[in-house]
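Starting off with a structure, shown below.
A single protein chain has been omitted from the complex, and every remaining protein chain is retained in its original position.
The block that comes next holds chain A.
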Amino acid sequence: MIEVRELTKRFGDRIAVDGISFEVRDGCVLALVGTSGCGKSTTLRMINRLVDPSSGEVMIDGRNALDMPLEQLRLGIGYVIQGIGLFPHWTVARNVATVPRLMGWERERIEARVSELLELFQLDPGEFAGKYPSELSGGQQQRVGVARAIAAEPAVLLMDEPFGALDPITRQRLQAEFAAIQRRRRMTVILVTHDMDEAFKLADTIAVMDEGRILQIASPEELLREPRQGFVRTLVGLDDRALRILSLHTVDEIRREPTGRWEVRGETLIDRESGRAVNGLGAGDTLREAASRIIWEAVETLPVLEAGSVVGEVRADDVWAAGGRRA
C-alpha cells in the first residue's frame, strides 16, 4: 500500500508537483497520465526519494518513506526509469542481476532468475544474456529495463513510460505479459504513461495530472463515463468513449445461455437461421472486439465458444447497452 499525502515539490519558484494525494492498494495499478512536464516523473522520484519532497509525505506499508534508510527503501522498490538507463558497460544478464546482486543473492539463484526473466520477456537467454545494451534495439532495451526492475520481486514497482519505444504489436504483447506478471505477483504499481489506451488497459485507477495537480482520480470506467470538464475531457477523448468502455468489459460478463441456433459441423460452426458459417467469440474477448465482429458480420447475435463447443451467445443489444450511457 502506497499512500501519498499533500506531496509538493518546488524547483526554485516553479512548482512541479502541487500538493497531490492518492493511495494505491496492495496489488493494484495506478496510472499517472498527463501532458509533458506536468510532474509525473517528479512524483515517482519522490516516492523512491531520488527527489526530496518540499513538503508532504509518502507512506509505504504504513512506514514513512522519509524515515527509511535510503538504500533499503530503494532496494524494495522496482524502478523502470524514463529513458531506460541500462548500464552500458554491463551485459544484459549483469544489468538484470543488478538488484539481486546488491541484495546478496547466491550466484545460482541469480542466474536462474535472469534466465527466467529474459525468457518471460521473449529474449532468448542464450542469445541475449551476454550482449551489451548498445547491441540491442530500443524495444529490447526497454524489455531489459523492465526485467531489471522486477528482478528481485519488489512489492512496489514504479514505471516511467516503460513501453514507450515499442511498435504497437510488441507494446500490446508486453502490456499483456506485464499484466499477467503483475496479477501473479500482486505487485503494487504506479505507471506513468502518455498513452491513454495503456492506462485503460493496465490500471485499476487513473490519475489525470496537469500542472502539478491531480485533476481527477477514478477507475477507468468512471473516468470515461464522467470525466471532469476541461482538460480531463480533452485527454480522455469523448469521441470513442463508448468503444473504450466496451474494451474494459469481456464477453463473459454479458453472455446469455445458448439457444439451439448454433450447430457444430466438424471444424465449422453454422448459424441455422441464416445457414451461414460463423466464427464464435471467446469468453475472454473484450466487448469492443465483439462489437467490431457484430458490425463486420452484420448479425444480431454471435455464439461464444470454449474449447470447441458453444457455451453461450452475445446479443448486439446487450453490447450496445454495455457501452452506452446509463439511464
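Assume contacts are C-beta pairs under 8 Å (C-beta built on N, C-alpha and C of every residue); 3 or more make two chains touch, one makes a residue touch a chain; residues count from 1.
The working rule: contacts and distances are computed from a predicted model.
A.B. asks: What name does the UniProt record list for the absent chain among "4Fe-4S dicluster domain-containing protein", "L-proline glycine betaine ABC transport system permease protein ProW", "ABC transporter ATP-binding protein" or "tRNA 2-thiouridine synthesizing protein A"?
C.D. replies: "L-proline glycine betaine ABC transport system permease protein ProW"
A.B. asks: Pick from A:9, A:74, A:143 or A:171: which residue touches the chain that isn't shown?
C.D. replies: Of these options, the touching residue for the absent chain is A:74.
A.B. asks: Looking at A:24, A:38, A:99 or A:215, which makes contact with the chain not pictured?
C.D. replies: Answering carefully, the residue with contact to the hidden chain is A:99.
A.B. asks: Pick from A:12, A:62 or A:88: which residue touches the chain that isn't shown?
C.D. replies: Spelled out, the listed residue whose C-beta touches the missing chain is A:88.
A.B. asks: Which parts of chain A are in contact with the chain that was left out?
C.D. replies: 48, 50, 71-75, 79, 81-89, 98-99, 102, 148
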